[in-house]
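Here the complex is missing one protein chain, while the rest keep their positions.
Should a chain be cited, it is by its letter among A, B and C, assigned in written order, with residues numbered from 1 in that chain.
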Amino acid sequence: MKVKVLYFAKLREKFGIENEVIELPGERAYAAAIVDLLRKRGEPWSTELALDSGNRMAVNQTLAGIVTPVQDGDEIAIFPPVTGG
Amino acid sequence: MKVKVLYFAKLREKFGIENEVIELPGERAYAAAIVDLLRKRGEPWSTELALDSGNRMAVNQTLAGIVTPVQDGDEIAIFPPVTGG
Amino acid sequence: MKIQVGESDFDPGAEISALHAGQPRVGAVASFVGLVRDLNEGDSVTTLTLEHYPAMTEKSLRAIVDEAGERWSILDATVIHRVGRLQPLDRIVFVGVASMHRGDAFAACEFIMDYLKTRAPFWKKEGTPQGERWVEARSSDETAAERWKG
Partner (left out) sequence: MKIQVGESDFDPGAEISALHAGQPRVGAVASFVGLVRDLNEGDSVTTLTLEHYPAMTEKSLRAIVDEAGERWSILDATVIHRVGRLQPLDRIVFVGVASMHRGDAFAACEFIMDYLKTRAPFWKKEGTPQGERWVEARSSDETAAERWKG
């Protein structure tokens, strides 16, 4: 399966990209699997996406948790806690 | 002692006056003494100023209770519960 | 602090701007506009006449805003209340509070409205097809004001 991953704010700057398509084995996965995969890339991914980093995720433009299911074609966003308003 | 008494809203209409000066014996009194005196006038005073009528008072333009002291020259207002806003 | 009581209408946008224009410490303005509805207690309302106790009105509003300022961190506040004869759709009251952060602005604004409703000397008389009648105080307003105690 292929999913599109978007980064915002500090993560976008640290990673130097706004979005990318990544490929995972299988037809379905938990959102956590994507973060696990990215974290294995080493720095700055491992630090910025550390388990205690406090980042949030959205799956298809809706706030999601690490056990939210994702499937081929989904849009996954990873970002720091929001600070609008 | 003489005090000025003002009536508002429904009380003003029922009594047919906006204000009057009334005289009480002594130099000081509780605000309740004024209402007692007015109530003795008979109708419509006795009904409109009945103990359970829910009316409010102000002494010198500040919300007051029946044990608020009043003295010569004070301005006493008697009115139904307020309904502004 | 701005307190205004009179027959003339007001401009909520201008009042909000006045609470923050040129004040870079203000991060939040909470405001409220109260309006005449065309229905009350199930009856249609064609006019609303507001009576007040002129010598006491501004004094009581000022005291309410002062109390809000003791309870919350506020930078400025405006209260405008109209009197006289109004119609459905007309504005009645404006309360605006400027503050550094939104929590103080919201709380102080709602507090001022709740206290105004139960402590400021205004009385409403409605004109309906059945004639005129004085609006009864609502116990829910007293309950709303009681919330702020203790």
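The rule we apply is simple: contacts are C-beta pairs under 8 Å (C-beta built on N, C-alpha and C of every residue); 3 or more make two chains touch, one makes a residue touch a chain.
These numbers were taken from a predicted model, which means no experiment stands behind them.
Just so you know, the chain we are not showing touches A, C across the whole complex. One of C:Ala105, C:Ala120 or C:Ala137 touches the chain omitted from the figure, and that residue is C:Ala105.
For subunit C, the residues touching the chain absent from view are 11-14, 16-17, 20-39, 88-89, 100, 102-103, 105-106, 109-110, 113, 140, 144. Take subunit A: the residues that touch the chain left off the picture are 6, 8-10, 12, 54, 58, 61-63, 75, 77, 79-85.
Operating definition for what follows: only the chains that are shown with their structure count from here on.
Subunit B and subunit C have CA centres that are 26 Å apart.
Centroid to centroid, with C-alpha atoms defining each point, subunit A and subunit C lie 48 Å apart.
Under the contact definition stated at the top, not a single residue of subunit B touches 2 or more other chains. Under the contact definition stated at the top, not a single residue of subunit C touches 2 or more other chains.
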